[in-house]
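The complex appears here minus one protein chain, its other protein chains still in place.
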Amino acid sequence: MFGLYLALQPHGIHTDVLITASNKGVLLALVAAAQTLPVLTGGIDLSVGAIVVLSNCVASVLVSGSGLQIGFGVLAVLGSGLVAGLFNALAVVVGRLQPIIATLATSTMFYGVSLLVRPNPGGNVDDDFASAMTGAVFGVPVSMLVLATVLVLLWMPFRRSLTGRGVYAVGSAEASAYMSGVKVVRSKLAAYVGSGLLASLAGLLLTLIAESAQASAIQAGDLTLNSIAAVVIGGTSLFGGVGGIVGSILGAFILRTIGDLLFVLSASPLWQPLFQGLILLVAVSFGALPMLRTRNRLETYR
Amino acid sequence: MAQSRSLMLKDRLRRLDLPLVVASACIVAILLGGSLYNSSFLSPHYLIQQLQVASFLGIVAAGAMLVILLGHIDLSVPWTLTAGAMLGTGLAGSTLGGVEAIPIALAVGAGIGLVNGLGVAFLRVPSMIFTLGVNAVLQGLMVLYTGGSAPASSAAPIVRWLSGGQLVPGLPNAILVWAAAGVFTTVLLRATPFGRSVYAIGNRERAAYLSGMPVKRIVCLSFMLAGSASALAGVLLTGYAGKAFQGMGDTYLLPAIAAVVLGGTSIAGGRGTYTGTIIGTILIVLLQSMLAVMQMPDAGRQIIYGAVIFVMLLLYGRSRAGQA
Amino acid sequence: ADAGQCFQPASSTSGTVSLPAKKGPYRIAFANGFIGNAWRVQMLQSLKAYASQPAVAAQIKELRIVSVGTDVSAQIAAMDNFISAGFDAILIDANSPTAFKPVMRRAKQAGVLIVSFDNTLDRTGKETNLVQVNQDQVAMGKMMGDWLNQNMKEKKHVLEVRGVPGNSVDRDRHDGFRQAMAADPGIQITEVVGNWDDGTGQKAVADSLAVNGAVDGIYTQGGSTGVTHALLDSHKPLVPIAGEGENGFRKLIVANAKDGLLGESAGQSPALSAVALKAAIAVLQGQTVPGEIRVPIPAANYKTFEAGKNYFPDLSDTFFAAHDFPICDINMTANDITGQNAK
């Protein structure tokens, strides 16, 4: 689909198009990746969007000044995501709250904090750093490199680690996992904290793209919903235990491309939302096809 | 036997009443706390007004709860509500004085619900994601509808009467409509095979299917009822706000879910009562309203709102082990 | 009326924009953000209505419109797409006032004209290719405040219904209003958040009236119809109310003015999109226009309301009555706009 979109570009593939397309694609991809971890445990994180916005606001305050200050700023941003994620994790693991509703509550709080950090839109972000991170090296968008790094250095090892497999185990059958001596607590903690971390990375990227921040509840909500859509399109089961981040990243790019198709197929503005909605609906329904194929009706019931 | 009866009593307490008790206590606490800030939080006028506003959310929550009991969720509430309101007002002629807005809205809601139901029950797309897509489609349709044919949007007098008028002096009719919806929901859930099946499906869909329950039909029906509930709330809302407008449903999705869960319904399905949902609704509405009129930066509002819900959940919203 | 009157500078210091003249007709794009409310829909329709007027249509080879939703990065990407697709000018209604510095740089390099309106951008000073078309939000807030000051019987207690928190338009209108109110420090001002949304506004005002008691005047940034209904339903004395430009609001004022519901209605006009297009064409033709264009605020009040002219009994409540700018030669009738079918 992405290819189709690029191919349909009236003026061929232009690096700026590539860069901005990948920037916004990677942004959603990171949020989708963040969403994937809790979903794999059979949970969900409705606060990823809020965490993105929160770290966006934090970054717009801290990522400026000398190289050292920028470095600390970045760490602080990731830290904010880490703390938010930890908060969710404790709510789910220690508080034993249903993730969907617990993160619903925390997202409101995170948004509130974002408003504290940034009551009015704005912020000063180091131009050079921003343009460096949102530019390209040898024609490869830096954001893509960041994404690749996350995949290779974080996800792949994690998936092969005991805790990582614990995440799948818990999502597959929590009671059995517990009975088999799987480190239930550790795995769940890892999932939600990791989610917060990736979300804050997305928030950082957003800040560098926009060189500013705005505490927008709408954007938080949209990001969360899109992340869930991307995860599902990417083939991760909302019941947990099946799927992975790679799929979600593809899902994110597909989702973004759905939006971009509007540029090439110039639809009348009033029809655009309808088209996008329909394509989204079709896209998410594709995941259902295997279900339709099973001949044993029992298997289609939980 | 006597011992066993005391058993089931304890069990009842453990299963249902704790949320109701805590939530009710919380309502009282909020009111008292508020009355320290401003005594008129206890004035009948204010309280009635809250009930009137709560009736819209309460009706939406009735539908949301039905779907949640099945172990599903309906994220298409915002634009189902809006579509019901806009089409209801837009398509209603003046012949019957606009009262046909209600059947139209109910039909629209049921239609949308049917689409949701078919997608969830037959295509087996996870409800969370399918209803999300349907919501997007509906937004597109409504944009097209407003843009295409600038439709009439002001509520007919009779619709205004239905939500603002007072059949019983001092009591806005919206509250009566809510009461009716409440009775309907409760009877449906407690005293009909349909209701029993809803709980069964929510607990173990496969066992329900093997017990010969018409699982798919019940899922579809539930989504249709939920859609109609949202649409009905939409019409009442036009009556209250005087007009139907895009985005009028945006502020109802999350509060509805919160109300259902704070009312003690398990988000995983299979457990919960509408009585609880009513209390949860009132709790949410009061909380929102009081925070709205207290003079404080919006950041504070958001944090307090989230924190209160969070603490309530900690008090009784926990999933028991073994349920895993 | 010539363009000069239309393109009034915000201030003498706000500079001008002129680019080397290009030969028309032009390829112009509009990167819209959110679309899910009546104002946005009417704004799009006004744009198309204006663009389809023969004189204007002659100047336009292509008018490409996309609505990208609320996501900042998506809107930035949209602009980059248009830049690289070689459009002559790009209109935007920005999702964020501050998020576009980088893409503005790229537009400047590519020599593409950017015209932002409604939700405009915070200038950094470097943008020589940016024209901003708006109504002065601060002035609008101040205008409302002043009108209330003149029309309130007593001046003890005022209710201010604010917009979406964290949004710059809300910030500006609020500042303007407070400037006006500062004239009389004795006034107690109660604030509630209305999100520019009828439902939210109505609920907030109803509750505030019930709890904090009657007021002497109300200023609402938006959702005026809902706010007015709240006042009408509250059984409290009707007081002057300053609000937005919704047709429904004006209907209510007309209906209840005799009972003391005096009303001032000045709104963000959806026709700003048309003015923006007009400005874009002007600059592309080589004219020099102010960098910060401030179109007159289309205000009307209970004295000046006139059916069929500035309010429309038979049109939808959600229609925004301030739909034209005569001095800009933008005089589409309400029907021109609503008649714009979806094709």
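Assorted remarks:
Which chain is which? They are A, B and C, in the order written, and residues in each are numbered from 1.
Just so it is clear, a contact is a pair of C-beta atoms (placed from the backbone, for glycine too) under 8 Å apart; a residue touches a chain by one contact, two chains touch by 3 or more.
We adopt the following convention: contacts and distances are computed from a predicted model.
Per the UniProt record, the absent chain's protein name among "Inner-membrane translocator", "Sarcosine oxidase subunit delta family protein", "NADH-quinone oxidoreductase subunit K" or "Sugar ABC transporter ATP-binding protein" is "Sugar ABC transporter ATP-binding protein". Taking every chain of the complex into account, the chain not shown here touches A, B. In the complete complex, the residue from A:169, A:198, A:233 or A:252 that touches the missing chain is A:169.
Residue B:208 is the one among B:67, B:121, B:208 or B:282 that touches the chain not shown. Within the full complex, the residue among A:70, A:93, A:145 or A:242 touching the omitted chain is A:242. Residues of subunit B that touch the chain left out of view are 3-4, 7-8, 10-11, 187, 191-193, 196-197, 199-200, 203-204, 206-214, 270-271, 322-323. Even with one chain removed from view, subunit A keeps its contact list with that chain: residues 157, 160-162, 165, 168-169, 171-173, 175-183, 241-242, 295-298.
Just so we're on the same page, only the chains that are shown with their structure count from here on.
With chains as nodes and touching pairs as edges, the resulting graph is complete, every pair of chains being joined. The most distant chain from subunit B is C, comparing centres defined as mean Cα coordinates. For the pair subunit A and subunit B, the distance between C-alpha centroids works out to 29 Å.
Taking the mean of the C-alpha atoms as each chain's centre, subunit B and subunit C sit 35 Å apart. Annotation for subunit A: residues touching 2 or more other chains are 115, 119, 270-273.
Subunit C has residues 35-36, 41, 44, 165-166, 342 in contact with two or more other chains.
On the subunit C side of its complex with subunit B, the touching residues are 35-38, 41, 44-45, 165-166, 190-193, 197-200, 202-204, 206-208, 210-213, 225-226, 229, 233, 248, 252, 315-319, 338, 340-342. For subunit B in complex with subunit A, the residues that touch the partner chain are 71, 73, 75, 119, 123-126, 128-130, 132-141, 143-144, 147-148, 204-206, 208-210, 215, 254, 257-258, 261, 266-268, 297-307, 309-310, 313-314, 317-322, 324.
Residues 9-11, 14, 16-17, 19-21, 23-24, 27, 115, 118-123, 127, 130-131, 134, 206, 209-216, 218-219, 222-223, 256, 259-260, 262-263, 266, 268-273 of subunit A touch subunit C in their complex.
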